[in-house]
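Encoded as structure tokens, the structure appears first; notes follow it.
Take a look at chain A:
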Amino acid sequence: MTGKWLQRMLPATVVLTLVVASLAGCSQADSSSDEGGEETAKEPYTIGAVLSLSGTYAGLGEPEKNTIEMELERINEDGGVNGHPVKVVIEDDATDPAKAQAATVRLIEQVDVLAIIGATGTGQTMGMRGDIDRAGIPQVSVAGGTVVTAQFDPLVFQTPWSNSLVVPFTLSRLRDAGITKIALMYDTGGFGADGGDVVKATVGEYGISVVAEQTFNPGDTDMTAQLTMVKGSDAEAVVLWNAGKESAIVAKNMQQLSMMLPLYGCHGNARAEFAEGAGDAAEGFRFAAGKILLPETYGTDSMSYRVATDFVERYTERYGKAPDTFAGHAYDALYLIVEAMRRLPEGFTTAELRDEIERTDDFVGIGGIFTFTESDHNGMSEDDLVMYRIQDGAWVLDTP
Partner candidate 1 sequence: MRLLAVCDLSKRFGGLAAVDGVSFDVHEGTIKAVIGPNGAGKSTLFNLITGFDRPDVGSVDLLGCNIVGMNPHKVVRAGISRTFQNTQLFEELTALDNVLVGMHTQLRTGFLGGALRLPWTLTEERRARERASYLLRLVGVEQYVMTPAADIPHGMRRLLEIARALAAAPRLLLLDEPAAGLNNRETQSLARTLYRIRDEGVTIVVVEHDMGLVMEVSEEIVVLDRGRKIAEGPPLLIQKDAAVIEAYLGEEGEYV
Partner candidate 2 sequence: MDSAALLQFAIAGLKNGAIYALVALGFTLVFGSTGIINFAQGEFFMLGGMLAVFFVRLGLPLPIAVIAGVLATAGIGLAFERLALRPRRDSGPLVLIIITIGGSMVMKSLSRHVFGGSELSLPAFSEGPSIVVAGAAIERQAFWVWGLTIIAVVGLTWLYSKTKFGRSMRACSLSHEASRLMGIDTARIVMVSFGLAAVLGGIAGVVVAPLTQTSFDVGARIGVKGFAAAILGGLGNPIAAVVGGLTLGLVESMSIAFISSTYKDVIALVLLLLVLFVRPEGILGRATREKV
């Protein structure tokens, strides 16, 4: 009896010990990061953030969280907002709209935040809307879906370049290159399907037609079948809308099939993991994105250049790798709110904060220069985008 019991207990004890040990290790590692604002005389301004720190978008939420924590320290070291320290309460939505919504309610009810950053994903951002509207609190989303600002809500702002900005930019470059027939490939997840829709809706304006349309699912491991279909069409270029690791597979499969067609990606490919994953298959790959990838594209004497290089330096030093575009979106979201707060007098309301964010004019961020209007809550223009090409494994400016 005892023997059998012991036999059962032993493995479990080992596992439990391991788990407890790793938990303890983790909590020690984490405890240092949350000691942002120092005690100052004035009461803190609290902002909420709903980010995907686990689930499908965990890889996006992480740099966003890093950025917010890092910038928060700097803001508070500089005296906060008019003497008020700033506090950000970060909630994980686990890439689940229902949890994003619950987190929003908690931030509003229990934490009493003045504004909310997030969510990381489009679905989560949309899931939050009902409670945002009810509470009348401004939200600055870091999700890229067109629907976030296209389905307009006066309370909701968006920092990433939405597809309705990037698609026309990309198509105009295609037109300039004399391309009239494209093959369109996108993933069936939120980002790809959204981009695919916008491409299909706008190609006509650029005298381009989609002669082949192929989709793949997030997580697919091979696109040669889809590309063989593309190969059989008379497309002059391939336009790929995807933000995941499938992009690298498409590039590699095209190389394998000896397809010489130019391949155009999108801002979703502005990640080091893509260039690394695709290896030399990525050579000549073009994609439109903001200027942060090569800060000199801002113009070395510009304000944007200084802001961006400063951010890249500090981020790289602190986290050991260069920030990606998602980090930039979080940076912009945080500062759009903080700058608006700085412009407001003591005792402002959330409605006044919303109005002030909307009055943002020529804010120099990482994603670009933001100017919101009553009908445009994305705030950037095609001037904030440049076309990159991958050359020798690195990003270079693709001049037309």
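Please note the rule applied: a residue touches a chain if its C-beta (ideal position, glycine included) is under 8 Å from a C-beta of that chain, and two chains touch if they have at least 3 such contacts; residues count from 1.
The candidates were selected such that all candidates are chains of the complex that A comes from, given by their letters.
Given the structure is predicted, the values throughout are model-derived calculations rather than measurements.
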item	value
Candidate touching chain A in this complex, from 1 or 2	2
Candidate 2 contact footprint on chain A (complex, rising order)	7-8, 11-12, 14-15, 22, 26, 54, 56, 58-59, 62, 188, 214-217, 219, 221-222, 224-226, 228-229, 231-232, 244-245, 248-249, 252, 255-258, 271, 273, 276-277, 279
